[in-house]
Structures are given as C-alpha cells and as structure tokens.
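With one protein chain held back, the other chains of the complex are shown just where they sit.
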C-alpha cells in the first residue's frame, strides 16, 4: 500500500528518521520559470548589466533560502550543505532559474534546490512587480537527484 | 522610461522608501498549483482525512512563511500582518493552493500571499516526493490586490 | 456554540483577522516555575552572583524569545513590542520566572509573555541539567492581561 | 565542587566544548501537560477531528521549534537532528504532549525534546485562550535520555 | 547619576519601554571601513564590474541584516523599517560602507544602520578572505541621527 513517509501509521506528521542511514554524497538540481511582459523583461535585463543588482539579489536570496529550508518546510531535516548555486537564463518570454544543492549527508537535498529556485523566482517577481503584476511563476520541478540509496533520478 | 523601483539611479538594490505613505487597509490573494500522479494525489487525499496531517502541515507552513517574507525576500519590508489564510482545492491532476494576506500598512502584501502559496506548495511536494518526484509546481500568480494608492488590481 | 477563534468554519487553522481593530495599549504578565534539587539551586545561585551569568543568560533568552513569538507560534501575529521584562525569584525548591510584555497594538501580548517565561525556564534547565536532569518546569500561566476590548483579566 | 558546565571558571557563560567527543546515537523523550476547563478541552477535541487542525498545528509547531533549539537556548549547540516526533494524549482535565528527538552526534538532544514539548503546549494555549485564559502548563520534564558517555537516564 | 537605559534599577537587562512615545519620522546613517591589501582590493573591484556580484552580495546582506536587528541585538525593539540603503566607496586602501535606515516609529534606527554596516563589511571580508586574511574592519560609527525627541545628532 502506498504511504506518505512523512505520516506515521496514525496519520500524524513526523520527520522521517534518518538515524540509521550512512552519510553519502548527494546532489539535486531544480529549475523553474517566471513569465513576464517584454517591458518587464527588458527592465530586468537592463537592471542586471554592469550597474544593476536584480539577478544578483535573486541569486543571493535563493542561496540564503536554501540554507533556511529546514526552518521553512516543516518536516525537512536541518542540513549541512556543501554547496549551493543559483543560475539564470533569459528566455523569450521570461527567465529560467536553475538551482543546485549538494551535501555529504544522510538525506537528500531536493527540497533545498526546490526552495532556492522558488525564492529566487519570488525575488524577481518582487523586484519587477511595479512594472508587471501579471507575471506567472511556473514549471518548478526537480530536474535531477544523485546519490543516496535510491540513486540517480532524472525528470523525463 | 521604465524603471525598477527596487534599483536606485545607479542600479543598486534598495528597499523602496515607504516613509511618506499613509497606512491603509490592503489585501492580496495569490494562488498556485502542484500537478502530480494519481497515486500521489490519492495518498495526499487519504493523508488529509480524519487521521492525516498533510494539508494541515502545508497550511501552517504557508502561514508561517508569510510572516517570514521580510526575511526571505531581500527588499521586502517587514510587515505587521493582520491576517493570513491558506486554502486547498483538489483538482483532477493535483492541488490548488490559494493564500490571502492583509494588513493595515504603508505597503502591499502581494509578496506575503505569493510566499505563503509557494511554501505551502513546496511542503506538499516534500511530503509526497517519496511517491512522485516528478510533481510540477506551476501557475503561481497574483490573483488580486486591493487597497493602497494604486487601488484594486485583478489578474485577467 | 463554543468555537476556537483560530479555526475557520471548516476547522482549518488561520490567523485571527485583527484588521478591524484599533491599536490600544495592552500588557500581559505570565509566570512559571522550575523545581530542582538543592545542589542545583545552590549552583545557580552561586553562578548568578558577582561573577556569574546564569540568570542573565536566561533573561536575555526570554526577552529575545518574546520577540520571536510570531515565528514560533504558528497563528500568532508578528507584533511590535513596546517592552519586555523577565524577572527571577528564588524559592525554597527552585526558581520562579515572571515575564511582562506590552505594546500599543491590535492584539494582545499574552503569548509573548508566556513564551518569554517558557524559554527563560528552558534556559535555566539547560544550564543546570548536568547537575540535575530531574528538574521539572510547571505552573506556566497567564497572571494578568490588560487593555484591548475584553479589558483586564486576572488569574484567580 | 559542583560546577555548572555552562560557566567557565570566572562564571562567564559559554557553550560547552564538544570538540573532543565522538558522534554516537542519542535520543531524548520529554513530556508536559496543559490543564484546562472542560469547555476548552471539548473544543480542542472537536477541533482535532476530521476537519480540525488544532493538534496538527501544535505538532508542526513543536517539530519546527525542535529544529530552532540552537537559536532559542543561548548555549545549545546547533544540531543535525535525525528525527523528531510530537504526540498528544487526552487526559481528564487536559492534554499531555510527548516529544522525542534523536540524532547521531556529539551532544545530547534533551533540550530539543524539551523545547518541542514547550512550544507545542504554548500553541495549544494560543489556540484555546479565547475560551479559557486560565489554562496552566505544567510537568514539563525529561522522561528519558539514551546514548552518549553518560548512557541512559530515566525520570523516577 | 549616569545610568544605562537598558538596565533597571537592580541592574537587570530590559528593553526600554517605548509605550508612551509617539511615532515620528526617524533616520540614522552609519558607516565603517575595511582595510585590505591591494591584491584583495583589485579582486573585489574586478568582481564588482559587469559580471561580478561582490558588492551586490554585501549590499543585500546588509539590508537583510538591518531587518534582523531586533533578533540579533538582545534589547532592540523589532521595528517596521520604511527604508534601508547600503552604499560602497572605494578608498586607497580599502572600502567604505555607508548604511541609512529610516522608519516612522517610537524608537530610533541607529542600531539598524550600525548592523547593516557591520554585516556588509563582514560579507566583504568573507568573500575576500581567501586572498587576504589580514583585512581589518574599523571606524564603524554613527554618522547622523534625525527625528525623535532628542532631535538631530551628528558625529563630530
């Protein structure tokens, strides 16, 4: 029978016990997009050139949020991350954010990569919302995870 | 010329100065979706019945995250929220999260509603990812904002 | 019918909406006790004299926790506290902690006083637990609240 | 001579140095109670049935607080918890909260279990205080600790 | 007799009670310097050009820290800041950071400006310490405060 690992046999929420697991090298990559008007897109691109801080702010916000994942997501373990990166790609109708987290530990870092992606996207929304309130964040998903007992997983 | 309000005239990031604004009643509604396999959807529905805590956990996470918005999004003001609600609707292929935030203050609560939505969705992802790692979060957007100088805005 | 204010009519948790309330002066006093062995009690008393930091650490922890109440208790509003004090009284078999919080705002500060009391007591436990693991924290209660629409309340 | 481990030989507060210790499996169980009127108790029980979130909110608050112990209690080490659970038992005149924390590490998790217990109790107080401000939190204590150099300890 | 406002008449730490004060417009400017080798200075300057994030990261860190002042400095009030800016000036032997904070409130924002300055400087140290561990942070001081009952103050 299918069972949610974060519920005990009475349905109560719990942190999954990772006490018996061995630390191994693990990594996860997540990505997501924010779609926006051309006016907003141009403003962000201009605000990210030599003098601008837009993407720099979103990157820092994403990296800092990855480190707060255990405080934000109720049943996540607090993790000693080895590394976090957040990158941006301009697309025709918006921006793509890709985040990668890694650690040597007993549980995976999928949520850290997903959280970094989400907060970086929200930061972009915040900085451009005076121009375009209709921006839409979508396609936040796990792209790949490696390491751990279940091994490598890749989005189809 | 279009300008990002969060950048000064040299392109440096800053908090927008709300010092001259008068406090008024403001509210914002945001929503987003998480699409998943039927197996995961059934597990969450079962885990949200009499004995289950899944949506309760996601709701609490969203409400608590709304209160942390000023710590997560670099240029957001810390706000004294009057109220936050987070609601869930089951759809054919997933779940919809709708969050509403309100305050009497000098700046809007769009980011609080967007952040509550995002973290509630991430919490659902976290609790169901052992069943379905391919879940996709999308359509996070502002639905409506009211109050403030710019008045009411609604997504088309 | 009796209803919990923190649940909506479907039973879902929510922050109580204080948007329609007027800011007024409010205060709350809470207290609690920690009972311990004479050995532990003497050590704390000695560690609180000219050279010792025990009660100073517990006081600071309680004051800082009062400011974090909105982050710790899921449905509490983030509040702009006017003042917090934490005081200690030695008793025959332990210590009493009394905390007072106040603000000019739209909702009461009972939880801030209760949280300051609890964390100050836990800090004392932490600092003396190497001597006496059997210490018991009890009698944490609201002593008095003043201000707001419901006016003054005192514990019997 | 008895000495508090959290004070140095001049009486100054410090974190106990755990640098020379080996990581071992450790666990701690704590519990506490909240006594209340029958009206409040019935409301919580009703608010914890199929549609209600009361105990779910308290459980999440307790688990999340356990992860914040190192930020709340001044001299506690930040710990990479393996697991945390928070459970509730209805009693004639109130509720009992029992929390268990575990990790593989260099110092014990007593404070994490005590903190989870305290914050879960405060959350219940918060959610029912509109009905009964006279509720009393008591009997917060360590029930058992296992692991580490000092081995197993159980409350008498 | 001179008395520290953060101590009561028994010498115990407390938050100063601002309950009787009226909210007024207040601002504070602080600055500080970090001195470093030419090699480090050139690397930061290069890392702050079109492709670089050094000063952007320090600016974001300073702004976010200003919002955390009430959590970091034990007796500071949590404040609803209207605005924070952090600016940088290259000097011959290092960098100068200047931070400005403002609010409409019952207490001043000197500590917010001082904290933003300090954390921005520490972030620069962190990012350049692989090149030069001997960097020295100095001259952190309040430059000016305006507003409030005591009015304008300027450093000589």
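Structure notes:
Residue numbering begins at 1 within each chain, and the chains themselves are lettered A, B, C, D and E in the order written.
In the analysis below, a contact is a pair of C-beta atoms (placed from the backbone, for glycine too) under 8 Å apart; a residue touches a chain by one contact, two chains touch by 3 or more.
Remember, it's a predicted structure, so these values are computed and weren't measured experimentally.
Across the entire complex, contacts from the unshown chain go to A, C, D, E.
Note that of D:32, D:74 or D:147, the residue touching the chain absent from this view is D:74.
Check E:18, E:60, E:79 or E:95 against the missing chain and you find that the one touching it is E:60.
Hidden from this view is one chain, which touches subunit A at 25, 56, 59-60, 63-64, 67-68, 78-85, 87, 102-104.
On the side of subunit C, touch with the chain left out of the figure occurs at residues 49-50, 53, 56-57, 59-61, 64. Subunit E meets the missing chain through residues 2-7, 10-13, 32, 39, 42-44, 47, 49-54, 56-57, 60-61, 64-65, 68, 72-76, 110-111, 114-115, 118-119, 121-123, 125-131, 133-142, 145, 153, 155-156.
By definition in this document, only the chains that are shown with their structure count from here on.
Contact with both subunit B and subunit C is made by D, E. Copies subunit A and subunit D of the same chain sequence form an interface built mainly from non-equivalent positions, shared numbers / all numbers used being under half.
Of all chains, E has its CA centroid at the greatest distance from the CA centroid of subunit D. With centres defined as mean CA coordinates, subunit E is found 30 Å away from subunit A.
Subunit D has residues 49-50, 53, 56-57, 59-61, 64, 68 in contact with two or more other chains.
Applying the touch criterion to all chain pairs gives A-B, A-D, A-E, B-C, B-D, B-E, C-D, C-E.
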